[in-house]
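In this view, the complex is presented without one of its protein chains, the others remaining in place.
Showing subunit A:
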Amino acid sequence: MTGPILEGKNIVRDYHIRGGMFGAARTIHAVKGVSFKVDKGRTLAIVGESGCGKSTLARIITLIDAATAGELFIEGRKVDISKGGLTPEMRRKVQIVFQNPYGSLNPRQKIGDVLGEPLLINTTRTAEDRRELAMAMLKKVGLGHEHYNRYPHMFSGGQRQRIAIARALMLNPSLLVLDEPVSALDLSVQAQVLNLLADLQDEFGLTYVFISHDLSVVRYIADDVMVMYFGEAVEYGSRDAVFSDPQHSYTRTLFAATPRADVDSIRARLARKNAA
């Protein structure tokens, strides 16, 4: 596979808010012309504060919403869901893992059905086949056979996120969009899930678009970093370049706001406090 798996050119998304009884109609520019490119097996992290357009961009990349303008290429093919439907082959190339593992699993669906559903819809595999694939996938994300017939409410947050990841991988996607996949989990579980994601990336040659506001997580997992601020990409480059030499003032503010908990920085802070 040559060329980037995912490429976006000048992606724009506007939301039109209808004028009500008291207000005039408004247009909100959620994403203002963002361009990016991700190669196979790499991870692009999109960082920014709440409401900066990260999740809107995620929905556009995942082909849930259409972009207002701009072009999106997946595996070199142009995709536009506003014109004409989406073929199953395109659909299965991109999958998503949501932020909140408590809302992203259907409470009335057993885990086995959660994992089997994508196959049931998109393939003609037999029930026995689907079952075996689902079992294998459960193993891969660190769960067991005994979880196959359980309901989501019987799992912890970390386990649910593993299930959500397993569901996303059932169709063998080439691109996985991770919309703050660990921000709802506590710290030790975050590390487990991030390691799982890294292992799966190696195993399946996956390409990740990782959306986050947690810079320590981004530093750990990303190859490239894009910083978004009010719908614009203010900084875009490799992880090392962005972290060592931030160009935009917003990026510097963002880095400065990250709490540091290593021993040296704590000593330095105490020294400053004592001196004052």
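Methods note: a residue touches a chain if its C-beta (ideal position, glycine included) is under 8 Å from a C-beta of that chain, and two chains touch if they have at least 3 such contacts; residues count from 1.
Following the convention adopted for this analysis, contacts and distances are computed from a predicted model.
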{"item": "Undepicted complex member, UniProt protein name, chosen from \"Dipeptide ABC transporter permease DppC\", \"MoxR family ATPase\", \"L-lactate dehydrogenase complex protein LldF\" or \"Cytochrome c-type biogenesis protein\"", "value": "\"Dipeptide ABC transporter permease DppC\""}
{"item": "Among A:146, A:202 or A:245, residue touching the chain not depicted", "value": "A:146"}
{"item": "Of A:11, A:67 or A:171, the one touching the omitted chain in the full complex", "value": "A:171"}
{"item": "Identified contact with the non-displayed chain, of A:28, A:69, A:127 or A:154", "value": "A:154"}
{"item": "Selected from A:54, A:91 or A:162 as touching the chain missing from the view", "value": "A:91"}
{"item": "Footprint left on subunit A by the chain that the document does not show", "value": "62-64, 88, 91-92, 94-96, 98, 100, 103-108, 117-118, 121-122, 132, 135, 145-146, 148-151, 154, 164, 167, 170-171"}
